[in-house]
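All protein chains but one are shown at their positions in the complex.
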Amino acid sequence: MGLLDPDRLFPIDESSRGLARALYKTVEALPIVSPHGHTDPRWFAENAAFPDPAQLFVTPDHYVFRMLHSQGIPLEAMGVPRVDGGWTETDPRKIWRIFAENFHLLRGTPSRMWLDHAFSEVFGLTERLSAATADASYDHIADCLIRPEFRPRALFERFNIEVIATTESALDDLRWHRMIRESGWSGRVVTAYRPDAVVDPEFAGFAENVAALGELTGEDTATWNGYLAAHRGRRAYFKEFGATSTDHGHATARTEDLPQAEAAALFAKALAGACTAEEADAFRGQMLTEMARMSLDDGLVLQIHPGSYRNHSQPVLEKFGRDKGYDIPTRTDYVRALRPLLNAVGSDPRLSVIVFTLDESVYARELAPLAGVYPALKLGPAWWFFDSPEGMRRFRETTTETAGFCNTVGFNDDTRAFCSIPARHDVARRVDCAYLSTLVRTGRLDEGEAFEVAHDLAYRFAKQAYRL
Amino acid sequence: MGLLDPDRLFPIDESSRGLARALYKTVEALPIVSPHGHTDPRWFAENAAFPDPAQLFVTPDHYVFRMLHSQGIPLEAMGVPRVDGGWTETDPRKIWRIFAENFHLLRGTPSRMWLDHAFSEVFGLTERLSAATADASYDHIADCLIRPEFRPRALFERFNIEVIATTESALDDLRWHRMIRESGWSGRVVTAYRPDAVVDPEFAGFAENVAALGELTGEDTATWNGYLAAHRGRRAYFKEFGATSTDHGHATARTEDLPQAEAAALFAKALAGACTAEEADAFRGQMLTEMARMSLDDGLVLQIHPGSYRNHSQPVLEKFGRDKGYDIPTRTDYVRALRPLLNAVGSDPRLSVIVFTLDESVYARELAPLAGVYPALKLGPAWWFFDSPEGMRRFRETTTETAGFCNTVGFNDDTRAFCSIPARHDVARRVDCAYLSTLVRTGRLDEGEAFEVAHDLAYRFAKQAYRL
Partner (left out) sequence: MGLLDPDRLFPIDESSRGLARALYKTVEALPIVSPHGHTDPRWFAENAAFPDPAQLFVTPDHYVFRMLHSQGIPLEAMGVPRVDGGWTETDPRKIWRIFAENFHLLRGTPSRMWLDHAFSEVFGLTERLSAATADASYDHIADCLIRPEFRPRALFERFNIEVIATTESALDDLRWHRMIRESGWSGRVVTAYRPDAVVDPEFAGFAENVAALGELTGEDTATWNGYLAAHRGRRAYFKEFGATSTDHGHATARTEDLPQAEAAALFAKALAGACTAEEADAFRGQMLTEMARMSLDDGLVLQIHPGSYRNHSQPVLEKFGRDKGYDIPTRTDYVRALRPLLNAVGSDPRLSVIVFTLDESVYARELAPLAGVYPALKLGPAWWFFDSPEGMRRFRETTTETAGFCNTVGFNDDTRAFCSIPARHDVARRVDCAYLSTLVRTGRLDEGEAFEVAHDLAYRFAKQAYRL
């Protein structure tokens, strides 16, 4: 039957499966709204061919190389670049062979589903990847990549992407977004405002970054008010390039709502590099509330996704740098952490704050109860390690009863693996249809309602929540 | 098929569903034992008509108005009274229309199931509530409410309630309970002893409350021994009005077992308003152990349900007061917290301590292991945000294997929404029958045993655990 079971992820009993299939048929072909992700705008600006199968599927995908690495395969062997410029594998075919020989390690993981989907639907492969099929599949994909219909813009259109958001640093000049806009291409690629470098006192070069922000905006960022004005200016600049949201990935969900004089003093200390760890954390928390207040004025949606212990392995960080699959979720408190922000602005229905989590034990206990009452708060989807069939199912089962569907925001793929985007949205749509089918078959929802909600979850909620 | 699927909440496959249905048939009509709740005894004392549909279903039900509020509908629009007496909607029909127009927000929630059950089974409505049916349903319910068979006592009897417990402050004069008793009505409405106002040093007016307790009991509550004696006296008074339990909703599960001299000193400090937050917490913890010791003498069941961060929104608290849907669960530790109490009295099988939780991550990890060994400890049912089909299922799946059925106490509705009582018990009975059916169909329980356990869970355990 090829690589993909047409009924995958649907309930097993025939009656529920039939309904899930019927629901899915109505959302399967809906355009993809991708409001949060990390694709590279340069792809769409330059529209150059992707270099080779390994560069497309292995070397940049930390889901993939972390699993192989966990079984003892060195990161170098998968072409992951070293900080010191030392040797790593550069022959893409060799990297691909290692990947193929170890593809069975991905059994039972979402990566396996995403890869099979891309192999099958994007490249037309029909055999499971293995040592035996390594070279043939490599050749086939490589042949495809040089063809125009596999260029980024062609794939974007083929994937039926209505809009995709990338994420850029506050200091980014958005040149690729400008190039896309000026190219006359009709694809809608928008940016999102990610100010880590200028709101986190512990970020490398914080003071310099803040100075650079001042230069970019013409504000005196040596003062608290100038600094806030610079953010406002920069947000407006990002809005020119389609941004509808800001994006914040702090280590904790801590927020603060200090008196402005205290906040200003903390900022001065941060600029001077004199913050304690506690003060740096407080400043980051204060900036979330400041960002929320700016959102009340400019309408940008505030995304908070805390709880990742970044770069857990010091040896790997030193040898390979950041983002090498060693970001590990930690326990996160939301009830006390979000209270200052929510008390300040959470009752205002004009504001939209979207919270993601890597700690699913808080879905039912903290996040759904908070989102089920505060007008400004919404729940982002099952995210990162939970962006999986079981994770999505648990998300619905633990949030819907308290927060309803209406306080969730549909799906986003949060990925830099371009070919996995249709696969990920497809998985989400299937899992949601399966869940809705189960609700109907257990008398908790009418069939007619299920069709409405399926559309909400696949398309409408994301557009509405992110104001796209 | 009307508002209710007759097979709702049963397993989907025919074989399990058939058995679940058979199990349910044997418990469906059992009398309701409601050992913990917040109905108003005045209803049963005066037996006056409920005023209007909005007052019955919307304005007092925080499950309902919090969800509408989360989507930006002001609490005022649903008639929630303001602390300052300022404007709120008073036209019940307007409130009802808002409710009806937004009824779809409750899709997938237990409130939706409870409301549909009440609309269908209590009021005979047949169409889903919506903007289109708002006025007709309003008129129909309003017409019902003026008829004698919709008075509280008539509904109590129609609901087949064998016994219901209300909850009263230690300082309550129990006048409505007296009136019920003196009325000669045969309905069994009992009270429960809730001493927050006189055991929590941070409760508004604590010292005055303790003095009032002294006056009510003729004890010198300025002394530790007199204070304890006053509790004993007041518990005896509550027992005269049928109380079989006490009820404690502290922020944490902390208990203490201090030497009596230390406890007395802490009490003196509390009376003087000189406790630190830590000392106030210790005193509350000490009083749980004192209450447990009193229970050994007078047989009252001790209910502990910690872990709610009350009134999370300061603006809402200031404008609308307490209990407006802003109570949010927090992470709760039980292992260390309950140890002082359990070490003091937990080995005594004459004592019955029932623990509820809002933190379901502790079911399998902490509460089931504790209840599965301490003779005094029992697990209360899935509670509050977990009083839902998925919550109840997870409760059974995560507690039964370690604590068995025998260390659980059946269901309670914990509600002030009178018309939801049959609905809630019905949901619990269905979910339990579904769970039992699954155990049988997967070879983990005999069919004959399942029928016994179904009866235990629906009726016998609640009567036994609460000594009703």
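The first chain written gets the first letter, and so on, giving A and B; residue counts start at 1 in each chain.
By definition in this document, a residue touches a chain if its C-beta (ideal position, glycine included) is under 8 Å from a C-beta of that chain, and two chains touch if they have at least 3 such contacts.
Since the structure is predicted, the reported quantities are computational estimates derived from the model, not experimental observations.
Considering the whole complex, the residue from B:Thr59, B:Thr289, B:Thr400 or B:Thr415 that touches the absent chain is B:Thr400. Checked against the hidden chain, the listed residues A:Gly187, A:Gly299 or A:Pro329 yield one contact partner: A:Pro329. Of the listed residues A:Arg8, A:Arg293, A:Arg336 or A:His455, the one in contact with the hidden chain in the full complex is A:Arg8. Looking at chain A, the residues touching the absent chain are 4-5, 7-10, 12-13, 66-67, 69-72, 104-110, 112-113, 128, 309, 312-316, 325-326, 328-331, 358-361, 385-386, 388-391. Interface residues of chain B with the unshown chain, by the touch rule above, are 11, 13, 15-16, 333, 335-336, 339, 342-343, 346-347, 349, 361, 364-366, 368-375, 377, 397-398, 400-407, 438-439, 441-446, 449, 453.
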